[in-house]
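Below is one structure, written out as C-alpha coordinates; the observations come after it.
Up next is chain A:
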Amino acid sequence: MGGLIKSSIARKVAMALSGLFLVFFLLQHFTINFTSIFSAETFNELSHFMGTNPLVQFVLQPVLIFGVIFHFVMGFILEIKNKNARAVKYAKYNGGANASWMSRNMIYSGLVVLAFLGLHFYDFWVPEMVHKYVEFAPEDPSRYYHELLEKFVSPVRTGLYVLSFVFLALHLWHGFASSFQSVGFNNKYSVGATKFAKAFAIAIPLGFIIIAVVLHLNHNH
Partner candidate 1 sequence: MSILDSKIPEGPLADKWTKHKNTINLVNPANKRNIDVIVVGTGLAGGSAAATLAELGYNVKTFCYQDSPRRAHSIAAQGGINAAKNYQGDGDSNYRLFYDTVKGGDYRSREANVYRLAEVSGNIIDQCVAQGVPFAREYGGLLDNRSFGGVLVSRTFYAKGQTGQQLLLGAYSAMNRQINRGKIEPFNRHEMLDLVKVDGKARGIIARNLVTGEIERHSAHAVVLATGGYGNVFFLSTNAMGSNVMAAWRAHRRGAFFANPCYTQIHPTCIPVSGDHQSKLTLMSESLRNDGRIWVPKRKEDAEAIRAGKLKPTQLAEEERDYYLERRYPAFGNLVPRDVASRAAKERCDAGFGVNKTGEAVYLDFASAIQRYGQEKALTSGIENPSKEEITKLGEEVIENKYGNLFQMYEKIVDENPYKTPMMIYPAVHYTMGGLWVDYNLQTTVPGCYAAGEANFSDHGANRLGASALMQGLADGYFVLPYTIGDYLSHDIRTGKIPTDTPEFDAAEKDAKDRIQKLMSGSGEHSVDYYHKKLGKIMWNKCGMSRNEKELKEAIDEISALREDFWKNVKVPGTADSMNPELEKAGRVADFLELGELFAKDALHRNESCGGHFREESVEQDGEQKGEALRDDKNFKYVAAWEYKGEPKDAELHKEELNFENIELKTRSYK
Partner candidate 2 sequence: MNLTLKIWRQKDAKSQGKMVDYQISGIEGDMSFLEMLDVLNEDLINKGEEPVVFDHDCREGICGSCSLQINGEPHGPDRLITTCQLHMRKFNDGDTIYIEPFRAKAFPVVKDLMVDRSAFDRIQHAGGYISVNTSGNTIDANAIPVNKENADDAFAAATCIGCGACVAACKNASAMLFTSAKVSQYALLPQGQVEATERVLAMVNQMDEEGFGNCTNTGACEIECPKGISLENIARMNREYLKASVKG
(Lines give C-alpha, C1' and ligand atoms only; values in the text may rest on other atoms or scores of the structure.)
Protein backbone atom coordinates (compact mmCIF):
# COMPACT_ATOMS: atom_id res chain seq x y z
CA MET A 1 0.00 0.00 0.00
CA GLY A 2 2.92 2.27 0.76
CA GLY A 3 4.33 1.42 -2.62
CA LEU A 4 1.25 2.65 -4.40
CA ILE A 5 1.38 6.08 -2.93
CA LYS A 6 4.97 7.16 -2.84
CA SER A 7 5.29 10.81 -1.96
CA SER A 8 5.05 12.01 1.60
CA ILE A 9 2.34 14.50 0.83
CA ALA A 10 0.21 12.03 -1.13
CA ARG A 11 0.37 9.65 1.84
CA LYS A 12 -0.52 12.40 4.21
CA VAL A 13 -3.53 13.38 2.12
CA ALA A 14 -4.60 9.74 1.79
CA MET A 15 -4.37 9.39 5.56
CA ALA A 16 -6.51 12.47 5.99
CA LEU A 17 -9.12 11.43 3.44
CA SER A 18 -9.48 7.93 4.83
CA GLY A 19 -9.73 9.45 8.29
CA LEU A 20 -12.42 11.88 7.18
CA PHE A 21 -14.33 8.99 5.64
CA LEU A 22 -14.15 7.12 8.93
CA VAL A 23 -15.29 10.21 10.80
CA PHE A 24 -18.31 10.33 8.52
CA PHE A 25 -18.99 6.67 9.14
CA LEU A 26 -18.68 7.25 12.86
CA LEU A 27 -21.34 9.92 12.72
CA GLN A 28 -23.69 7.60 10.88
CA HIS A 29 -22.97 4.74 13.28
CA PHE A 30 -23.56 6.99 16.22
CA THR A 31 -26.85 8.28 14.88
CA ILE A 32 -28.27 4.78 14.55
CA ASN A 33 -26.95 3.63 17.91
CA PHE A 34 -28.25 6.68 19.64
CA THR A 35 -31.82 5.67 18.76
CA SER A 36 -31.32 2.56 20.90
CA ILE A 37 -31.51 4.48 24.13
CA PHE A 38 -34.93 5.93 23.52
CA SER A 39 -36.61 3.72 20.91
CA ALA A 40 -35.89 0.04 20.49
CA GLU A 41 -38.17 0.00 17.47
CA THR A 42 -36.41 2.70 15.54
CA PHE A 43 -33.15 1.02 16.34
CA ASN A 44 -34.41 -2.30 15.10
CA GLU A 45 -35.75 -0.78 11.92
CA LEU A 46 -32.57 1.01 11.08
CA SER A 47 -30.44 -2.00 11.96
CA HIS A 48 -32.53 -4.24 9.84
CA PHE A 49 -32.22 -1.88 6.92
CA MET A 50 -28.46 -1.67 7.28
CA GLY A 51 -28.14 -5.41 7.78
CA THR A 52 -30.17 -6.42 4.78
CA ASN A 53 -29.81 -3.65 2.19
CA PRO A 54 -27.58 -5.07 -0.56
CA LEU A 55 -26.06 -1.67 -1.29
CA VAL A 56 -24.98 -1.32 2.32
CA GLN A 57 -23.91 -4.93 2.65
CA PHE A 58 -22.05 -5.46 -0.60
CA VAL A 59 -20.84 -1.99 -1.55
CA LEU A 60 -20.59 0.26 1.48
CA GLN A 61 -19.46 -2.43 3.91
CA PRO A 62 -16.45 -3.53 1.81
CA VAL A 63 -15.56 0.11 1.18
CA LEU A 64 -15.69 0.74 4.90
CA ILE A 65 -13.54 -2.27 5.66
CA PHE A 66 -11.07 -1.17 3.04
CA GLY A 67 -11.08 2.31 4.56
CA VAL A 68 -10.37 0.96 8.01
CA ILE A 69 -7.60 -1.33 6.81
CA PHE A 70 -6.10 1.37 4.62
CA HIS A 71 -6.11 3.87 7.45
CA PHE A 72 -4.33 1.66 9.93
CA VAL A 73 -1.93 0.00 7.51
CA MET A 74 -0.91 3.41 6.17
CA GLY A 75 -0.68 4.60 9.75
CA PHE A 76 1.77 1.79 10.52
CA ILE A 77 3.79 2.43 7.39
CA LEU A 78 4.09 6.11 8.20
CA GLU A 79 4.91 5.37 11.82
CA ILE A 80 7.74 3.05 10.83
CA LYS A 81 9.07 5.51 8.29
CA ASN A 82 8.82 8.35 10.78
CA LYS A 83 10.57 6.35 13.48
CA ASN A 84 13.35 5.59 11.01
CA ALA A 85 13.76 9.26 10.19
CA ARG A 86 15.43 9.68 13.57
CA ALA A 87 17.87 6.82 13.95
CA VAL A 88 19.54 8.04 17.15
CA LYS A 89 17.07 9.09 19.80
CA TYR A 90 17.42 12.11 22.03
CA ALA A 91 18.63 11.48 25.56
CA LYS A 92 16.13 14.09 26.60
CA TYR A 93 13.13 14.96 24.47
CA ASN A 94 10.64 17.46 25.81
CA GLY A 95 7.81 16.75 23.38
CA GLY A 96 5.20 18.15 25.75
CA ALA A 97 6.71 21.60 25.39
CA ASN A 98 5.59 22.09 21.85
CA ALA A 99 2.90 19.57 20.93
CA SER A 100 -0.14 17.98 22.57
CA TRP A 101 -0.06 14.45 23.93
CA MET A 102 -2.79 13.52 21.48
CA SER A 103 -0.84 14.64 18.44
CA ARG A 104 2.29 12.81 19.54
CA ASN A 105 0.57 9.53 20.37
CA MET A 106 -1.78 8.90 17.49
CA ILE A 107 -0.23 5.49 16.99
CA TYR A 108 -1.10 4.46 20.56
CA SER A 109 -4.61 5.89 20.60
CA GLY A 110 -5.00 4.33 17.16
CA LEU A 111 -3.79 0.95 18.40
CA VAL A 112 -6.30 1.01 21.26
CA VAL A 113 -9.06 1.86 18.81
CA LEU A 114 -7.84 -0.95 16.55
CA ALA A 115 -7.89 -3.42 19.44
CA PHE A 116 -11.36 -2.21 20.26
CA LEU A 117 -12.37 -2.81 16.66
CA GLY A 118 -11.24 -6.42 17.14
CA LEU A 119 -13.44 -6.77 20.20
CA HIS A 120 -16.28 -4.94 18.49
CA PHE A 121 -16.10 -7.17 15.43
CA TYR A 122 -15.98 -10.20 17.67
CA ASP A 123 -19.05 -8.94 19.52
CA PHE A 124 -21.22 -7.85 16.63
CA TRP A 125 -19.86 -8.17 13.15
CA VAL A 126 -18.66 -11.79 13.32
CA PRO A 127 -21.91 -13.09 14.85
CA GLU A 128 -23.79 -11.03 12.24
CA MET A 129 -21.81 -12.56 9.41
CA VAL A 130 -22.17 -16.05 10.83
CA HIS A 131 -25.86 -15.47 11.33
CA LYS A 132 -26.43 -14.22 7.80
CA TYR A 133 -23.92 -15.83 5.53
CA VAL A 134 -22.81 -19.03 7.29
CA GLU A 135 -25.85 -20.33 9.11
CA PHE A 136 -28.32 -18.56 6.85
CA ALA A 137 -30.48 -18.23 9.93
CA PRO A 138 -34.00 -16.93 9.47
CA GLU A 139 -34.30 -13.14 9.58
CA ASP A 140 -36.07 -11.52 12.53
CA PRO A 141 -36.33 -7.73 12.15
CA SER A 142 -36.75 -7.23 15.89
CA ARG A 143 -33.76 -9.21 17.14
CA TYR A 144 -31.20 -6.37 17.09
CA TYR A 145 -32.09 -4.47 20.21
CA HIS A 146 -32.06 -7.56 22.41
CA GLU A 147 -28.80 -8.73 21.00
CA LEU A 148 -27.41 -5.29 21.70
CA LEU A 149 -28.66 -5.26 25.24
CA GLU A 150 -27.16 -8.69 25.89
CA LYS A 151 -23.69 -7.40 25.04
CA PHE A 152 -23.79 -4.72 27.68
CA VAL A 153 -24.72 -6.92 30.57
CA SER A 154 -21.12 -7.43 31.51
CA PRO A 155 -19.64 -4.46 33.40
CA VAL A 156 -16.20 -5.47 32.15
CA ARG A 157 -17.17 -5.20 28.51
CA THR A 158 -19.02 -1.97 29.17
CA GLY A 159 -15.93 -0.65 30.91
CA LEU A 160 -13.71 -1.67 27.99
CA TYR A 161 -16.04 0.07 25.58
CA VAL A 162 -16.00 3.23 27.66
CA LEU A 163 -12.21 3.19 27.86
CA SER A 164 -11.94 2.65 24.12
CA PHE A 165 -14.23 5.59 23.45
CA VAL A 166 -11.95 7.75 25.57
CA PHE A 167 -9.05 6.76 23.33
CA LEU A 168 -11.22 7.33 20.28
CA ALA A 169 -11.80 10.84 21.56
CA LEU A 170 -8.07 11.37 21.98
CA HIS A 171 -7.47 10.05 18.47
CA LEU A 172 -10.17 12.24 16.97
CA TRP A 173 -9.10 15.28 18.97
CA HIS A 174 -5.95 15.53 16.88
CA GLY A 175 -6.91 13.50 13.82
CA PHE A 176 -10.10 15.18 12.72
CA ALA A 177 -8.90 18.77 12.93
CA SER A 178 -5.51 17.88 11.52
CA SER A 179 -7.03 16.31 8.41
CA PHE A 180 -8.08 19.77 7.24
CA GLN A 181 -4.48 20.93 7.37
CA SER A 182 -3.37 17.80 5.51
CA VAL A 183 -5.68 18.41 2.58
CA GLY A 184 -4.48 21.99 2.42
CA PHE A 185 -7.39 23.67 4.16
CA ASN A 186 -5.90 26.41 6.34
CA ASN A 187 -7.49 29.81 5.99
CA LYS A 188 -9.77 32.19 7.83
CA TYR A 189 -12.39 29.48 8.20
CA SER A 190 -9.95 27.08 9.81
CA VAL A 191 -10.47 28.36 13.32
CA GLY A 192 -14.15 27.56 13.11
CA ALA A 193 -13.55 24.23 11.41
CA THR A 194 -11.04 23.26 14.07
CA LYS A 195 -13.47 24.17 16.83
CA PHE A 196 -16.13 22.04 15.18
CA ALA A 197 -13.71 19.12 14.84
CA LYS A 198 -12.69 19.34 18.49
CA ALA A 199 -16.33 19.50 19.57
CA PHE A 200 -17.05 16.48 17.41
CA ALA A 201 -14.09 14.65 18.92
CA ILE A 202 -15.60 15.07 22.37
CA ALA A 203 -19.29 14.81 21.56
CA ILE A 204 -19.39 11.63 19.52
CA PRO A 205 -17.25 9.42 21.80
CA LEU A 206 -19.10 10.88 24.78
CA GLY A 207 -22.34 9.96 23.09
CA PHE A 208 -21.10 6.42 22.55
CA ILE A 209 -20.13 6.26 26.22
CA ILE A 210 -23.58 7.39 27.23
CA ILE A 211 -25.17 4.76 25.00
CA ALA A 212 -23.00 2.01 26.46
CA VAL A 213 -23.67 3.08 30.03
CA VAL A 214 -27.40 3.55 29.49
CA LEU A 215 -27.72 0.14 27.85
CA HIS A 216 -25.78 -1.42 30.72
CA LEU A 217 -28.03 0.23 33.27
CA ASN A 218 -31.22 -0.53 31.29
CA HIS A 219 -30.54 -4.20 31.45
CA ASN A 220 -29.87 -4.22 35.17
CA HIS A 221 -33.08 -2.42 35.97
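Selection rule, in plain terms: all candidates are chains of the complex that A comes from, given by their letters.
Here is the rule we go by: a residue touches a chain if its C-beta (ideal position, glycine included) is under 8 Å from a C-beta of that chain, and two chains touch if they have at least 3 such contacts; residues count from 1.
Just so we're clear, the structure is a prediction, and the values are computed from it rather than from any experiment.
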Touching partner of chain A in this complex, picked from 1 or 2: 2
Candidate 2-touching residues of chain A, taken from the complex the two chains share: 6-13, 78, 81-95, 97-100, 103-104, 106, 174, 178, 181-187
